[in-house]
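Step one of this worksheet: look at the structure below.
The complex appears here minus one protein chain, its other protein chains still in place.
What follows is chain A.
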Amino acid sequence: MENAINLSSQAPESDMECSDNDNDCFDDDDYYNIVDDSEIEQIDPSKTDPENFKYDCLGEEQVERLLNETVECLSYNLKITPSLAKVLLLSHQWRVNKIIEKFRKDASELLISSRIKPPVTPPSLSLSRYITCPVCVVVQPAEKFFSLSCSHMFCKDCWVTHFEVQINQGISTAISCMARDCVVLAPEDFVLKHLSRPSMREKYQQFTFQDYVKSHPELRFCPGPNCPIVVHSTEIRAKRATCSNCKTAFCFQCGMDYHAPTECSIIKKWLTKCADDSETANYISAHTKDCPKCHICIEKNGGCNHMQCYNCKHDFCWMCLGDWKSHGSEYYECSRYRENPNIAHESAHTQAREALKKYLHYYERWENHSKSLKLEEQTLEKLRARINQKVMAGVGTWIDWQYLFTAASLLAKCRYTLQYTYPYAYYMDVGPRKELFEYQQAQLEAEIENLSWKIERAETTDRGDLENQMDIAEKRRTTLLKDFLDV
């Protein structure tokens, strides 16, 4: 070991350097390689965690830098202005290689289809010293006139007004020539050359930036309100991205709330359906239910669906009103919708009623878990207050009680996934795969309710017991996602 020798020969004040040397010798890879054949396994999260997703949260400047690198690369390769490179990139979803390939094949065709050049070569410019502007019909000296590559001449004032009117309508990268049937686009440098009002220039640049980000397949604006963050990932899939600034979690592919295991197109269909049918469903999912044993009216005030009637102490499931005992032990049947096998022979009316019944089954559960999530947030607040009291009274420290918060956030994560399993199941075809899905969904649901029950009674639950329950619930969740999350 050369390093060791070096170390021993060095003066004692070189402590810092000594640790540096250590790093040089054993960088992470080496370290793992050495111990690899012992009991520690190398874990690649992209293989074991179905939700693993690599992304960066970028600020505006970082995004500009990222975009400019691409722009410069293309403008250098094709020997064109950065402004024209932007027009090309925008119309080709920022695929530099594709653009270069097209350019090599037929440069003229590429420039025409990208609306940089007109399809027909423009007639030679008139040489007269005075020109009538076709827009404002004012005669002016020729040097006040400008045109794009299509040679359609307009006076400077008209160009400026044209740009300002378009920008005020939110149009920036799509501003075109003012001539009839001319599709040639005004590139950025042409627009900025004419715009002098600072407010307009700023607006224009803001709008073009939005267009560039929106057209870039690897970039997404954070959907959080007024959040300036742009998320970047080279993996364009329906995975969860969490904004580092406002903490909004969303699906990278479609930008909606994260929705695993359901696909983007399915969740969109489901949400539209829910919005359309909400009246009926709202009516049906009322806030109170009667205890199935003593029939006293019960309002649900906690997230857990394992209910215990305060009157008769009967344990039951809030969803199906069945006895809780049969839920936990044998088989959790409540999440499963039983489709009527003879439905094909029934009348249209019965079929329609059955379809509504099926929808309501899934909708109620979807809604219920959404409500539970909110109620569990309140539970967490109460928990925080109680722990605060305890700490004040000298019963443990904040650190001692931290595990409860971890448990609560894990519960939220699990219930969130559970909520999104219902639209998935609703659109699944009947068959063994659906049976397997509903089996796993039922398993997950049972463990989540157990966890919720234990968290609500946190002070009387054994810590080890709770942590065990957390582990089980999370395992069930990842198992389900591993088998069914297909992105």
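Following the convention adopted for this analysis, contacts are C-beta pairs under 8 Å (C-beta built on N, C-alpha and C of every residue); 3 or more make two chains touch, one makes a residue touch a chain; residues count from 1.
The criterion applied here is as follows: contacts and distances are computed from a predicted model.
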Identity of the absent chain, which is to be given by its UniProt protein name, from "E2 ubiquitin-conjugating enzyme", "Sm-like protein", "Cytoplasmic tRNA 2-thiolation protein 1" or "Peptidase S26 domain-containing protein": "E2 ubiquitin-conjugating enzyme"
Which of A:44, A:143, A:181 or A:299 contacts the chain that the document leaves out: A:181
From A:102, A:117 or A:162, residue that would touch the chain that is not displayed: A:162
Touching residues (missing chain, whole complex) on chain A: 134-138, 152, 154, 158, 161-162, 165-166, 176-182
